[in-house]
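Note that one protein chain of the assembly has been removed; the remaining protein chains are unaltered in position.
Let's turn to chain A:
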Amino acid sequence: MEVDSRTCLIEGVVTAPHSLLVTPAASVDPADAVVPAVVRHLVGAMRSMPGCRGLTAPQLGVGWRLMCLDVSGHPSTRSCSGELVIANPEIVEAADWDVAREGCVSVPGLAADVARATQITVHGVRPGTGEPMTFQADAFEARCVQHQIDHLDGLLFLDRVAGTRAVHAVRKGGQAA
(Lines give C-alpha, C1' and ligand atoms only; values in the text may rest on other atoms or scores of the structure.)
Protein backbone atom coordinates (compact mmCIF):
# COMPACT_ATOMS: atom_id res chain seq x y z
CA MET A 1 0.00 0.00 0.00
CA GLU A 2 1.24 3.50 -0.81
CA VAL A 3 0.81 5.97 1.98
CA ASP A 4 2.15 9.40 2.72
CA SER A 5 5.16 9.63 5.01
CA ARG A 6 3.00 11.65 7.44
CA THR A 7 1.17 8.47 8.29
CA CYS A 8 2.62 5.33 9.72
CA LEU A 9 0.04 2.61 9.21
CA ILE A 10 0.79 -0.61 11.01
CA GLU A 11 -0.35 -4.15 10.50
CA GLY A 12 -2.78 -5.21 13.22
CA VAL A 13 -3.82 -2.74 15.88
CA VAL A 14 -1.98 -0.79 18.54
CA THR A 15 -2.58 -2.30 21.97
CA ALA A 16 -2.38 -0.67 25.39
CA PRO A 17 -0.18 0.54 26.88
CA HIS A 18 0.73 2.77 23.95
CA SER A 19 1.14 6.54 23.74
CA LEU A 20 -1.14 6.80 20.68
CA LEU A 21 -4.02 5.41 22.73
CA VAL A 22 -3.76 8.14 25.35
CA THR A 23 -3.09 11.06 22.99
CA PRO A 24 -5.89 13.13 21.43
CA ALA A 25 -5.89 12.75 17.66
CA ALA A 26 -5.57 15.73 15.32
CA SER A 27 -8.33 16.93 13.01
CA VAL A 28 -7.93 15.48 9.55
CA ASP A 29 -8.31 17.29 6.24
CA PRO A 30 -10.94 15.07 4.58
CA ALA A 31 -9.68 16.05 1.14
CA ASP A 32 -6.09 15.05 1.88
CA ALA A 33 -4.86 12.72 -0.84
CA VAL A 34 -3.74 10.14 1.72
CA VAL A 35 -7.13 9.84 3.40
CA PRO A 36 -8.66 7.28 0.98
CA ALA A 37 -5.77 4.87 1.56
CA VAL A 38 -6.08 5.21 5.32
CA VAL A 39 -9.85 4.67 5.09
CA ARG A 40 -9.37 1.51 3.02
CA HIS A 41 -6.93 0.18 5.57
CA LEU A 42 -9.23 1.13 8.46
CA VAL A 43 -12.28 -0.59 7.02
CA GLY A 44 -10.26 -3.60 5.93
CA ALA A 45 -8.78 -4.01 9.39
CA MET A 46 -12.21 -3.74 11.03
CA ARG A 47 -13.63 -6.38 8.71
CA SER A 48 -10.69 -8.69 9.26
CA MET A 49 -11.09 -8.91 13.04
CA PRO A 50 -13.92 -11.17 14.23
CA GLY A 51 -16.25 -9.32 16.58
CA CYS A 52 -14.77 -5.93 15.82
CA ARG A 53 -17.56 -3.37 15.31
CA GLY A 54 -15.52 -0.22 14.98
CA LEU A 55 -12.01 1.09 14.61
CA THR A 56 -10.15 4.40 14.61
CA ALA A 57 -7.06 5.68 12.86
CA PRO A 58 -5.02 5.99 16.09
CA GLN A 59 -5.50 2.26 16.65
CA LEU A 60 -3.68 1.73 13.34
CA GLY A 61 -0.86 4.09 14.25
CA VAL A 62 -2.25 7.26 12.63
CA GLY A 63 -3.12 10.16 14.92
CA TRP A 64 -6.05 11.45 12.86
CA ARG A 65 -9.70 11.93 13.82
CA LEU A 66 -10.99 9.24 11.54
CA MET A 67 -13.22 6.32 12.52
CA CYS A 68 -15.35 3.60 11.03
CA LEU A 69 -18.03 1.33 12.43
CA ASP A 70 -20.55 -1.27 11.40
CA VAL A 71 -22.86 -2.73 14.02
CA SER A 72 -24.91 -4.81 11.56
CA GLY A 73 -26.01 -8.10 13.05
CA HIS A 74 -25.11 -7.37 16.67
CA PRO A 75 -27.91 -8.57 18.96
CA SER A 76 -28.05 -5.24 20.84
CA THR A 77 -28.29 -3.15 17.68
CA ARG A 78 -31.39 -1.02 17.10
CA SER A 79 -30.39 1.86 14.84
CA CYS A 80 -28.06 0.65 12.12
CA SER A 81 -26.44 2.90 9.55
CA GLY A 82 -24.45 0.04 8.07
CA GLU A 83 -20.82 0.69 7.37
CA LEU A 84 -19.95 4.27 8.30
CA VAL A 85 -16.68 6.14 7.90
CA ILE A 86 -16.54 9.55 9.55
CA ALA A 87 -13.86 12.20 9.75
CA ASN A 88 -13.69 14.69 12.63
CA PRO A 89 -16.79 13.31 14.39
CA GLU A 90 -18.36 15.24 17.22
CA ILE A 91 -21.26 14.36 19.50
CA VAL A 92 -23.66 17.28 19.61
CA GLU A 93 -26.53 15.68 21.55
CA ALA A 94 -26.57 12.83 24.05
CA ALA A 95 -29.31 11.43 26.25
CA ASP A 96 -30.44 8.43 28.32
CA TRP A 97 -27.36 6.87 29.85
CA ASP A 98 -27.13 3.16 30.44
CA VAL A 99 -24.39 0.85 31.71
CA ALA A 100 -23.22 -2.10 29.63
CA ARG A 101 -20.09 -4.17 29.30
CA GLU A 102 -17.68 -3.45 26.47
CA GLY A 103 -14.29 -4.54 25.27
CA CYS A 104 -11.77 -3.26 22.77
CA VAL A 105 -9.37 -4.79 20.28
CA SER A 106 -6.71 -2.46 21.69
CA VAL A 107 -7.24 -3.77 25.23
CA PRO A 108 -7.25 -7.54 24.74
CA GLY A 109 -8.13 -9.62 27.77
CA LEU A 110 -10.20 -7.03 29.62
CA ALA A 111 -13.78 -5.74 29.52
CA ALA A 112 -15.57 -3.23 31.70
CA ASP A 113 -19.00 -1.92 32.60
CA VAL A 114 -19.27 1.59 31.18
CA ALA A 115 -22.08 4.15 31.24
CA ARG A 116 -22.83 5.61 27.80
CA ALA A 117 -25.61 7.66 26.28
CA THR A 118 -28.08 5.46 24.44
CA GLN A 119 -29.22 8.22 22.09
CA ILE A 120 -26.79 10.52 20.34
CA THR A 121 -26.53 12.92 17.44
CA VAL A 122 -23.20 13.11 15.67
CA HIS A 123 -21.76 15.70 13.32
CA GLY A 124 -18.80 14.95 11.08
CA VAL A 125 -17.61 15.06 7.51
CA ARG A 126 -17.25 12.43 4.82
CA PRO A 127 -13.66 11.46 4.08
CA GLY A 128 -12.71 12.33 0.52
CA THR A 129 -15.46 14.83 -0.24
CA GLY A 130 -15.58 16.73 3.04
CA GLU A 131 -19.36 16.78 2.78
CA PRO A 132 -20.90 17.52 6.22
CA MET A 133 -22.89 14.67 7.69
CA THR A 134 -25.20 14.35 10.66
CA PHE A 135 -26.70 11.16 11.95
CA GLN A 136 -28.57 9.83 14.95
CA ALA A 137 -27.70 6.58 16.66
CA ASP A 138 -29.14 4.68 19.57
CA ALA A 139 -28.50 1.56 21.65
CA PHE A 140 -25.40 -0.39 20.61
CA GLU A 141 -24.57 1.84 17.64
CA ALA A 142 -24.54 4.87 19.96
CA ARG A 143 -22.24 3.01 22.38
CA CYS A 144 -19.91 2.03 19.56
CA VAL A 145 -19.70 5.61 18.24
CA GLN A 146 -18.89 6.96 21.72
CA HIS A 147 -16.25 4.26 22.22
CA GLN A 148 -14.57 5.26 18.92
CA ILE A 149 -14.76 9.00 19.62
CA ASP A 150 -13.15 8.30 23.00
CA HIS A 151 -10.23 6.77 21.09
CA LEU A 152 -9.96 9.99 19.06
CA ASP A 153 -9.87 11.92 22.34
CA GLY A 154 -7.13 9.69 23.77
CA LEU A 155 -9.44 7.82 26.12
CA LEU A 156 -9.96 4.10 26.66
CA PHE A 157 -13.04 2.48 28.16
CA LEU A 158 -10.84 1.88 31.21
CA ASP A 159 -10.95 5.62 31.83
CA ARG A 160 -14.73 5.48 32.22
CA VAL A 161 -15.29 2.48 34.49
CA ALA A 162 -17.81 3.02 37.24
CA GLY A 163 -15.92 1.37 40.08
CA THR A 164 -13.61 -1.34 41.31
CA ARG A 165 -15.97 -4.16 40.39
CA ALA A 166 -16.45 -2.88 36.85
CA VAL A 167 -13.29 -4.29 35.25
CA HIS A 168 -13.39 -7.91 34.18
CA ALA A 169 -10.95 -10.38 32.77
CA VAL A 170 -12.10 -11.81 29.45
CA ARG A 171 -11.21 -15.45 29.23
CA LYS A 172 -12.39 -16.14 25.70
CA GLY A 173 -12.99 -13.92 22.71
CA GLY A 174 -15.51 -11.29 23.72
CA GLN A 175 -17.20 -8.51 21.80
CA ALA A 176 -14.86 -5.78 20.80
CA ALA A 177 -16.08 -2.31 19.95
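Just a few scattered comments:
Everything below uses one rule, namely that contacts are C-beta pairs under 8 Å (C-beta built on N, C-alpha and C of every residue); 3 or more make two chains touch, one makes a residue touch a chain; residues count from 1.
In this text, contacts and distances are computed from a predicted model.
When the listed names "aminomethyltransferase", "Amino acid-binding protein", "Fe-S cluster assembly protein SufD" or "Molybdopterin synthase sulfur carrier subunit" are checked against UniProt, the chain not shown comes out as "Amino acid-binding protein".
When the full complex is taken into account, the listed residue touching the unshown chain is A:110, out of A:26, A:94 or A:110. Panel shows chain A; residues 15-17, 22, 107-110, 156, 158-159, 161-167, 169 of it touch the chain omitted from the view.
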